[in-house]
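The complex is shown incomplete by one protein chain, all other protein chains being positioned as in the whole.
Presenting chain A:
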Amino acid sequence: MSTDAHSLSRDDVAHLARLSRLAVTDEELDRFADQLGVVLGAVARVQDAPTTDVTPTTHAVPLTNVHRPDVVTPSLPREQVLAGAPAAEDDRFRVPRILGEEA
């Protein structure tokens, strides 16, 4: 990763693209690195907020142990489930070939 927290290198973008399974061209790498750098810079402004007295949290509400009992509820009808799929076959979601990896 780059040393400057507010910018992304071409290599960073290439790495992220690979993790996201996106094919990105050389020209796009440069463009996205610039664009994402701007986004990061904007988001980085939250670091200016005074937080020394604030306890880190991942939730806005101080709740714990919100559970549901182990009870089965109806699932969606399959036609409805597959209706939103770009492609379906044999009652399953059809997806493009998975490249370069084994299941």
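The criterion applied here is as follows: a contact is a pair of C-beta atoms (placed from the backbone, for glycine too) under 8 Å apart; a residue touches a chain by one contact, two chains touch by 3 or more; residues count from 1.
By our rule, contacts and distances are computed from a predicted model.
Participant: Out of "ABC transporter ATP-binding protein", "Pyridoxal 5'-phosphate synthase subunit PdxS", "Aspartyl/glutamyl-tRNA(Asn/Gln) amidotransferase subunit B" or "Electron transfer flavoprotein subunit alpha", which one is the UniProt protein name for the chain not included here?
Facilitator: Of the names offered in "ABC transporter ATP-binding protein", "Pyridoxal 5'-phosphate synthase subunit PdxS", "Aspartyl/glutamyl-tRNA(Asn/Gln) amidotransferase subunit B" or "Electron transfer flavoprotein subunit alpha", the one UniProt assigns to the missing chain is "Aspartyl/glutamyl-tRNA(Asn/Gln) amidotransferase subunit B".
Participant: Using the touch definition from the top, which of A:A23, A:V54 or A:V72 touches the missing chain?
Facilitator: Answer from the full complex: A:V72 touches the omitted chain.
Participant: Identify the residues of chain A touching the omitted chain, counting contacts across the whole complex.
Facilitator: 15, 19-21, 58-59, 61, 63-76, 78, 81-82, 84, 89-98, 100-103
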